[in-house]
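Quick one: the structure is below, questions incoming.
Note that this complex is displayed minus one protein chain, with the remaining chains in position.
Residue numbering begins at 1 within each chain, and the chains themselves are lettered A and B in the order written.
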Amino acid sequence: MTDKSILTLDSVYKTFGGIEALRDLSLSIYPGQVYGLIGPNGAGKTTVFNLITGVYPCTQGQIKMGNRDLTRLKPHQIVRLGLARTFQTIRLFANLTTWEHVWVAQNRSTRSGQRGIFPFRRAQERILRGEAEEILTLLGLWEVRSHKASTLPYGTQRKVEIARALAIQPKIMLLDEPAAGLNPQETEDLLKTLNKIYALGKTILIIEHDMRVIMGLCQHIFVLNFGQKIAEGTPDQIRRNEQVIEAYLGKEG
Amino acid sequence: MSSYFLDLFSAAGINILLALSVYCPMATGQLSIGNAGFMAIGAYVSAILTVHLHLPLLPALVAGGCIAGIVGLLVGFPALRIKGIFLAMVTLAFGEIVRNFFMNFLTSLTGGAYGFRGIGNVPVSLVWIWGAVAFFLVFFFFLARSRLGLCMIATHDDDTVGELMGINVVYLKVGSFGLGAFIAGVAGGLYAHYYLYIEPEFFNVWQSIHMVLYVIMGGMLTFWGGVLGAAVFTLLPEFLRFLQDWRGAFFGAIIIGLMIARPSGLLTREILRLDFWLPGRRGRLL
Partner (left out) sequence: MFIQQLFNGLMLGSTYALIAIAFTLLMGILNMLNFAIGEVFMLGAILGLTFIKLGLPMYPAFLLAVLLAGVVSLIIERFSFRPLRHAPPLVPLLSTIGFSILLQNTAENLWGSERSQFPQWMEPVDFHAGPLLISSTQIIIFAVAVLLMVGLDLFIQRTRTGRGMRAVAESIETASILGVDSTRIIVITFFVTGVLAGASGILFGLSFSIVSPFMGIEPGIKGIAAMIVGGMGNLRGAIVGGIFIGITEVLSVAYFGAPAKDFAVYGALFLALIIRPQGILGMIQAEKERI
C-alpha cells in the first residue's frame, strides 16, 4: 500500500498497574478522511487518544505522525505538530470567553507561540484575528464570542471546544464523544459542524457511541474491544461484521 | 507631606508590590504562602550589598531581586509536581526555612536575630517605591493584554488541557513563580532601605499570609485585584482607628464574610471589561 499515512499506531501496548488497557494495537490514518473509533465502554478508546497526544507514554510500541516519532515528545510539542483534541467531558477554561479560547489556542501559528507581551508583530496578530473570526463564524459562535464560555448552554460549549481545537490549525483532529450529552437538535447541529470541518480538509478521528454520527460521517471505522482491535472497515462492512455485533450485543446473549 | 502620611503611602506601595508578587504565581494556579521568604532574600542581599560593599541602590535592588528570583526558579521546578494545598504548604515551609536561615547564618554580616541596623547608606524615598510600583504596573498592564497573559489564565483554569492545547505549561508556571519571587525581592530591598532596619522575625508566615489576603480579597484573577486589596488593607486600618486593638478580629471577620459572599474577590475579569458596564462596547476598562 502506498504509504502516505498521516498517523500510525504500531503494535501499541499500554498497561496501567497490572491492567492491560491496550494490546497490540495497530492502525493507520490517511489524510483528509473521517475515521471512527468505536467499541463498548472500557474498550480503551480514550486511552488511545491519551497515548497519541502524549498524556502518558506507550508501554510498548510506537506512534508516528508522518515520519515523526511521537514517543519522546511532551503534549505541547505534539500539539505543535498539528494534532488537536476534544474531551469526553467538556473541559473548557472556566474564566475565558469564547473568543479567548480560540485566541489562546492559536499558539501554533506564532513563532515561539507565547511571546507577544508588547504590541510587536502587529501584522501577525491581525492575521490571527482574521482566522479567529473565520472559525467563530464557521461554527456560529460569533454572537457569543464575548460570553464567558462556562455560562453557555451545553451544546454551544461543545462547539467552543471544537473551535478551540480548530484554532490550533491542526492537520488531525481527535474528537472524544462529541455528541455525548447533546439533545437531538444539538446533535443535528453537531453533524453539520463536523461536515463543515471535513470540508476544510481536516483529518478527523472520532470516538462515538452515537451511531448516527459514526455511520453518517465516517469513511472508515476501527472497532475496539478489551483493548484490542477486533475489526476495521467501511461502515457497511462493520455493520455486517459478526464479531462487532457480538461485542456490542454479546453480553445480552 | 507629614512623615506619617509618607510612611503610610510607602507601606501601601510596598504592599502593592508584595501583592503583585503573589498574584504572579497565582495567575497560573499556584498558591504561594512563602513570599515573605523571597522578600527576606531581597532585603538582606541588597542591604549587604549597600552596607558592606557600598554598591549604589539600583544595582543592589536589582541584584536582591535577581537572587530572590533565581531561588524562586529553583523552588518552582520541583514544585511543579505538587498541586493545591500541598504546594501552599511547601511554600510555607520554604518561607520559614529562609527566615531561619537569616536568623542563624551570615550573622556576622546581618546581625542575625538581633537585626540588621543602619542600612542608611542609600536611603530610599517614596519616589523610589512608587517608581517601582509604576514600573511593575505597566508591565502587568501589557502582560494582561497579551497572549502570554491569557495563556497564564488558561493554565490556571486547567493546566492539563492547556498543555494539550500547545501551551508550555512548565515555562509558564516556573517562570511566573520566579517572577513573583523577583518582585518580592525588589519589595524587600525597598523595604530594607526605607525603614533602615530589618530582622528575620519580620519575614514570617503572617507576612506571607497578609500578601495572599490582599490578592484573594481584591480579586484573584486580575493584577488590579492585588493592587486594590493592598491599598485598601494598608489604608483602611487608619480609618478604623476606633476599633483599636480589635482591628485584627475585624480583619478576620471580613475575610470570613467575603469568602461566603464573594469568594472570587472584589474585582473580577468581567468587571474590568467595558461591556460589563456598557453592553455592546468591546474592550477593557483597565
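Rule of thumb we're sticking to: contacts are C-beta pairs under 8 Å (C-beta built on N, C-alpha and C of every residue); 3 or more make two chains touch, one makes a residue touch a chain.
Because the structure is predicted, anything quoted here is derived from the model rather than measured.
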Which residue from B:Ala11, B:Cys66 or B:Ala93 sits in contact with the chain not drawn here?
-> B:Ala93
Of B:Leu6, B:Leu109 or B:Met259, which residue touches the hidden chain?
-> B:Met259
Would you indicate which residue among B:Phe135, B:Trp246 or B:Trp277 is in contact with the undisplayed chain?
-> B:Trp246
Contact residues on subunit B toward the hidden chain run 31, 78-79, 81-86, 88-90, 92-94, 96-97, 100-101, 103-104, 160, 205, 209, 212-213, 216, 245-249, 251-256, 259-260, 263
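As a convention for this text, only the chains that are shown with their structure count from here on.
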Centroid distance [mean C-alpha coordinates] between subunit B and subunit A, Å = 40
What part of subunit B is in contact with subunit A in the complex they form?
-> 142-143, 146-151, 153-154, 156-158, 160-169, 171-172, 221, 269-270, 273, 275, 282
The answer for subunit A against subunit B in the complex is residues 53, 55, 74-76, 79-80, 84-85, 87, 91-96, 100, 103-108, 110, 113-119, 146, 148, 164, 168
